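As you look at this complex, bear in mind that one protein chain is not there, while each of the others sits in place.
Let's turn to subunit A:
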Amino acid sequence: MSDEKKADTPAEKPGEPTATAPEPTVDSDDLHATDLDLTEARATGDTAPVQIGERRGMFGPTKGGDTTGYGGLRTPILFPGASEKPYGSYFDELTGTLETALGEAGDTAYGNAVERVVVDRGELTLHVAREALPTVARALRDDPALRFEICTGVSGVHFPNETGRELHAVYHLLSITHNRRVRLEVSAPDGDATIPSIVSIYPSADWHERETWDMFGIIFEGHPALTRILMPDDWPGHPQRKDYPLGGIPVEYKGGVVPPPDERRSYN
């Protein structure tokens, strides 16, 4: 995470050593340019973990501050991959019912709508194709065997390295009738950050989608009034994106200077 922040710092601080790193200094502009083609890994690896980025070195500094000899370390950031049936718990019944419900509707087949089913740490995540989100949400709400009455919220996540799937919107649904939960994850590329709104299905998503637009710049198409909600109306940028700096000023204390949090030495 500190890597992105470093990329925003315009110039190196004069006091910082620059030539001590054993590794060739990584240019701050392509800190996240990985050699691996992430798109291909996703398409083929059904059950293989999904790589969303790469971690370099063992410590935060990327501009020569790492004198440990671990500067050349490269570790992939792997998220849990798709699960294989049976998923366990109520997850098999839920996905089965959803498959039937989507089939009846005839709009989208289950296979097209749900790209990946991930069961991880006892939680069920359905990765939904963005154009199919309203259909899936409606089926989850209306089918008597599913009956997810409440959408508890929308959260955004920004993965700048996942080419073509940079922005994720994460929906948590709750069924009080069946006492179940399911998480829907929808992704959109940075260049075309649009996701269909589900306000017409779950009115409670209204403010949550506005917040996600405010913080990540995801445009929820069909939202009745997609305006900023937490930041001022004329605010430039979307603060929760990883390329948006945290900001802050150096603080002087007893002669020493403490840099702002995103410029401090850190670990990754």
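In this text, a residue touches a chain if its C-beta (ideal position, glycine included) is under 8 Å from a C-beta of that chain, and two chains touch if they have at least 3 such contacts; residues count from 1.
Operating definition for what follows: contacts and distances are computed from a predicted model.
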Which of "Pyruvate dehydrogenase E1 component subunit alpha", "NADH-quinone oxidoreductase subunit D", "ABC transporter ATP-binding protein" or "Peptide/nickel transport system permease protein" matches, in UniProt, the chain that is not displayed: "NADH-quinone oxidoreductase subunit D"
On subunit A, residues whose C-beta touches the chain left out of the figure: 1-2, 5, 52-53, 55, 75, 77-80, 120-123, 125, 149-153, 155-158, 170, 172, 174, 176, 179, 181, 183, 202-208, 211, 228-232, 239-240, 246, 261-262, 266-268
